[in-house]
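All remarks here apply to the structure that follows.
With one protein chain held back, the other chains of the complex are shown just where they sit.
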Amino acid sequence: MVVKIGFGKLGNIGSAPLLEFLLDERAERKDIEVRVVSSGAKMSVEHGAEIGQRLSEFKPDLAVVTSPNATLPGPTKLREVLVSAKIPVIVISDSPAKKAVPDIEKAGAGYLIVEADAMIGARREFLDPAEMAIFNADILKVLTVTGVFKILCQEIDKVVQSMQKGQAPTLPRVVINKEKAIEASGLSNPYARTKAIAAHEIARRVADLTVEGCFVVKERERYTQLVAAAHEMMREAARLADEAREIEKAGDMVLRTPHHDNGVAGAKRRLMEKPVKPE
Amino acid sequence: MVVKIGFGKLGNIGSAPLLEFLLDERAERKDIEVRVVSSGAKMSVEHGAEIGQRLSEFKPDLAVVTSPNATLPGPTKLREVLVSAKIPVIVISDSPAKKAVPDIEKAGAGYLIVEADAMIGARREFLDPAEMAIFNADILKVLTVTGVFKILCQEIDKVVQSMQKGQAPTLPRVVINKEKAIEASGLSNPYARTKAIAAHEIARRVADLTVEGCFVVKERERYTQLVAAAHEMMREAARLADEAREIEKAGDMVLRTPHHDNGVAGAKRRLMEKPVKPE
Amino acid sequence: MVVKIGFGKLGNIGSAPLLEFLLDERAERKDIEVRVVSSGAKMSVEHGAEIGQRLSEFKPDLAVVTSPNATLPGPTKLREVLVSAKIPVIVISDSPAKKAVPDIEKAGAGYLIVEADAMIGARREFLDPAEMAIFNADILKVLTVTGVFKILCQEIDKVVQSMQKGQAPTLPRVVINKEKAIEASGLSNPYARTKAIAAHEIARRVADLTVEGCFVVKERERYTQLVAAAHEMMREAARLADEAREIEKAGDMVLRTPHHDNGVAGAKRRLMEKPVKPE
Amino acid sequence: MVVKIGFGKLGNIGSAPLLEFLLDERAERKDIEVRVVSSGAKMSVEHGAEIGQRLSEFKPDLAVVTSPNATLPGPTKLREVLVSAKIPVIVISDSPAKKAVPDIEKAGAGYLIVEADAMIGARREFLDPAEMAIFNADILKVLTVTGVFKILCQEIDKVVQSMQKGQAPTLPRVVINKEKAIEASGLSNPYARTKAIAAHEIARRVADLTVEGCFVVKERERYTQLVAAAHEMMREAARLADEAREIEKAGDMVLRTPHHDNGVAGAKRRLMEKPVKPE
Amino acid sequence: MVVKIGFGKLGNIGSAPLLEFLLDERAERKDIEVRVVSSGAKMSVEHGAEIGQRLSEFKPDLAVVTSPNATLPGPTKLREVLVSAKIPVIVISDSPAKKAVPDIEKAGAGYLIVEADAMIGARREFLDPAEMAIFNADILKVLTVTGVFKILCQEIDKVVQSMQKGQAPTLPRVVINKEKAIEASGLSNPYARTKAIAAHEIARRVADLTVEGCFVVKERERYTQLVAAAHEMMREAARLADEAREIEKAGDMVLRTPHHDNGVAGAKRRLMEKPVKPE
Partner (left out) sequence: MVVKIGFGKLGNIGSAPLLEFLLDERAERKDIEVRVVSSGAKMSVEHGAEIGQRLSEFKPDLAVVTSPNATLPGPTKLREVLVSAKIPVIVISDSPAKKAVPDIEKAGAGYLIVEADAMIGARREFLDPAEMAIFNADILKVLTVTGVFKILCQEIDKVVQSMQKGQAPTLPRVVINKEKAIEASGLSNPYARTKAIAAHEIARRVADLTVEGCFVVKERERYTQLVAAAHEMMREAARLADEAREIEKAGDMVLRTPHHDNGVAGAKRRLMEKPVKPE
């Protein structure tokens, strides 16, 4: 059976841009069929409604929706439309989405809340297309190395596998914090792990400064300085994540878990060995 | 007038994941409406046809399609569907797409071919979700700092502005090489520029090794080593791009060109000054 | 007039080990006489009482007391002894000391609370003499470059100068946060400043992990990992601080404010110029 | 039995600021009681006499005195006062103190002379509080990683243990050079060791430039350049020491020797194991 | 028997300046006698003839000639003179020399063509003595770590050994590419190997930019930028090579193959072990 997964994306968070590719990194999987629909940067109620509508037309077996702050009206509308259509929904969002948890649970949906997926420094004096892209590059590295993406990938894979077996899936309900992430990361050297935790924590704290700079401070020089400092923190977190991975390389211990074409993830550590396919 | 832009994405290239956000980095633009439709990693003719169909339903004023190697049947089908629907199309693709240029031109479409957008090292022994995401993080940094994203953004903005003025747009036809990219990058220090050119060239050459490792070499140990070396090259290119940007920071000369809500891009260099809005 | 300054130190914080040398970095000042008394790592009430007693015997014009968490009984006793002896007291402590502010103010004392002076990861599985010293080296770099030490130095100097003029000193009452620190830092390049803010913020957040690791988490593997991650954060903050200072070097803009022998601080930027003595 | 240790500090050297904390890094030891008395940056004969007097009043079982150049009159007076009071004395000082060795030995005192504890670049055009603190941060890292602090700590611990057993202590008489330091460092990887030796040697040679810059060269531009170069050397030595420790982290081989509350130092290498308490 | 080796050098390539020392790195070999004759930077036919003549007078058992582009008239003349004198010749040159292979083979000579030995950025606006020396320092590091020098050394040693045994030597005929080089490099960690391949590939591609900048582009600003970018690439390649070697150090796996005085190369990995002499 091929499981149809629909991704509905409103606005952007670090977890979103590569999400569908995490499931099928070499375009070899035969067990899933993917559609993505997005309204780009905009995330009003109207956008939420329309994206939900378009995604429903694809009749997905599973819908995964991403947005900043899932408590906002647009993301809320998006998941409501999908839930109404009886489509199992997993919400992926950032820390402010924790307040939406009761609402999500009541609707029978799942969630993966990514604490380290910090808000960008969205001030016009600072954030232009280049700065936006660099921030995203940095956060991608952090989310990957610290294990966050591993959890996103595993949890969706688990649901897909349940569906393939004809079982009713248990939708994930996880707030991904530093310890859960590192546990999933597969990092083997303990200092690689502590560096990854540090990277995760720094990334998470970026949001303190961007929120302060975007919503609290009104003086231009002050908020510019704050959001710029936040992006320096993310750059540093990325550097630390990179350092963690380099330690794993030095020990030839990088965990790799490539998907096979039937959707099962193999596993290997030594670069020159073949991935082991689980039974 | 609000210009409707439809993004059709088949498979992944480095230029694709953040493309729509390059146009509206802070979600403030009132002059454009964006939809993205994608089939994820898959890019067969059927996927091309369906994505084209879905995108047409949005009735975009402009369609931007992204895929690896635009000569392949899937991407070809995608743009044919859109062209048939009388929608102006811009094709964004990587180096192998150069061979599609005559075909694209004949169809009246535009293109932005990104030489530095090198193919990923898609071997199962090497490429898992984490490695895929890290490669994308690195290439994002390279494409941003070396000026590639600046050209993508400017060229699409130009078409949008023509449309807003009710003019028939001239669709861009550019092969983005190292010199064009650096020219657009806005880097001011000459050594930042030369480092960016070096980063661009290294990134471009990544494809030599991934192509060799994916399509030419058959022995597992050899191809694993080659694609892994290719990713080390991209990591290095990203590091060099970062170094270029740090030089600009040291001189307080980082060019920032944030979009205003009417879609016009401002410009500033000193971090503490306000962006200047062009007349 | 020579002002006698007594330093009473209980336990250790990052602000303490070099404090008296910040006032007289080349041992040239003729306007102050300094004594330091400390009970080393211990900070019980008995230690507080005795250090207070010994310091009083020196009959200082000003007492500066340092300790972690000034709300604890030992540090509280120390300042009480000094206040009882009618000695003007400045309390220097870390974030938990904020709760002691009403008490300190009621006693007529001053305070300088250093938010970035994060608690060390005091778990036996992790913290040995070497790890302790390295943490202190890192925090010294952060507190110096981000401007914290500048504030400590200036505020004590101000009190000394008042006393030299025979004026009743106004004791400082400052919670040193990221923005106050950077303002004092003298960093001129805006990216050096934002990197310093980032370093300050990362250093401040170290305490979240050390507190969690030392007081909340009970499982050995978990707390070891947490406090080790905290030290990685401080190492990173130090690296970022160093990067900020290197930017100032690249622009030949390092602010230097050496004390003259009469206690007045000069100022210079260009390495090859002479410090300007204020009138 | 609780051994009372009095630390008398005149002026500053890199070995001094954290010395008492090296013995009791988590404030858990019940077998020692510590007092520190210092005159800050000043180190005249009068200061030496008074610090010696104050320290004697504490009736320490052991006195440890630190100062630059122990041949100077102030440090000499300090140890004379303590020796006269029949207190066992250990002198900790820098390279110029070698000339004081006969005098120290005649007085029956011990010494730990730290070759890498190089003089700071004490020129007003260069050395302000910030530069002083940064130099100290760098030298702390060097002295820690290269094994110097390990020797200081072990030698004092040995004397304390003798005293606890009621034995007459043998006071240490060691000139700590690069090979002795590395031997004590516990570094396991041979390249970590050679990097640490290199760091030690660079640090030791810093003094050549600071002495030249402070005492030999008279032209302002020349001496400023020399002392600034000396601090760059120390920064580099610290960087190299950090690199050595990172290698140990990569192999999960960092030696940790935390003190137990009875003063005995445990030992461990793997981060996730428990320290082994020696019998 | 002592084998006499004559080195004739015309112009400079990265493989040339240390070539004779690669054979006898500690000046201990008793089995070879070396002469070097060179005309410095110049490489006309006259220079080739004269260097060939002078070298012949030494009556070498083996001649090794180095030059850029061995197809040029000067280098061609040099080897013709030597071949005429019945001296076995090995040509060492860079990529453009591949076109000379038929000619070299016809003459019965051997060759070692070094693909990574990229042309320098020889434009007056850019290349001065310092830039030239830095480029050479960088390329030396690349050629060493990636295994190129190992091949040069082994191949010449093999010929020498044949001659010592009185056998007719088989002259080497190798185009040294990335895979052959890494195979010879002795790097053990697979990521060190992939980094070395990446370094080799980047170095090789330097020539694309220097050739473009020196021979194709005529506008000063453009060619200056191109050749400067090429040198940034080489600096990056050297950095990556260094990184590869540091990984080997971290694992204490650096292969060392010192020559014994009889010319045989020993081998060792652990720094603290003795080299093993092959039978």
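Labels for the chains are A, B, C, D and E, by order of writing; each one numbers its residues from 1.
As a convention for this text, contacts are C-beta pairs under 8 Å (C-beta built on N, C-alpha and C of every residue); 3 or more make two chains touch, one makes a residue touch a chain.
Fair warning: this is a prediction, and the values are worked out from it, not measured in the lab.
In the entire assembly, the chain absent from the figure touches the shown chains B, C, D, E.
When the full complex is taken into account, the listed residue touching the unshown chain is D:I202, out of D:V114, D:I202, D:A250 or D:A265. Touching the chain that is not shown, out of C:E46, C:E105, C:E183 or C:D252: C:D252 (per the contact rule at the top). Although one chain is not drawn, the whole complex shows that of E:D24, E:D103, E:E179 or E:D208 it is E:D24 that touches it.
Mapped onto subunit C, contacts with the missing chain fall at residues 249-252, 254, 270-272. In the full complex, subunit E contacts the hidden chain through residues 7, 9, 11-12, 17-18, 20-29, 33-43, 54, 122-134, 136-138, 140-141, 143-145, 149-150, 153, 220-221, 224, 228, 235, 238, 242, 245, 255-260, 265-266, 268, 271-272, 274-275. In the full complex, subunit D makes contact with the omitted chain through residues 178-179, 182, 190-191, 193-195, 197-198, 201-202, 205, 208-209, 222, 225-226, 228-233, 236, 239-240.
The rule is short, and it goes like this: only the chains that are shown with their structure count from here on.
Averaging Cα atoms per chain gives one point for each, and the point farthest from that of subunit D is the centre of B. Between the two copies, subunit A and subunit E, the C-alpha superposition involves a rotation of 120 degrees in steps of 5. Within the list A-E, D-E or C-D, A-B finds its counterpart interface, over half of the contact pairs alike by residue number, in C-D. In this assembly, the C-alpha centroid of subunit B lies 40 Å from the C-alpha centroid of subunit E.
Averaging Cα coordinates per chain places subunit C and subunit D 22 Å apart. Centre-to-centre separation of subunit B and subunit C, using mean CA positions: 49 Å. Counting partner chains per residue, subunit E shows two or more touched chains at residues 190-191, 194, 250-251. The touch graph of the protein chains shown belongs to none of the named shapes.
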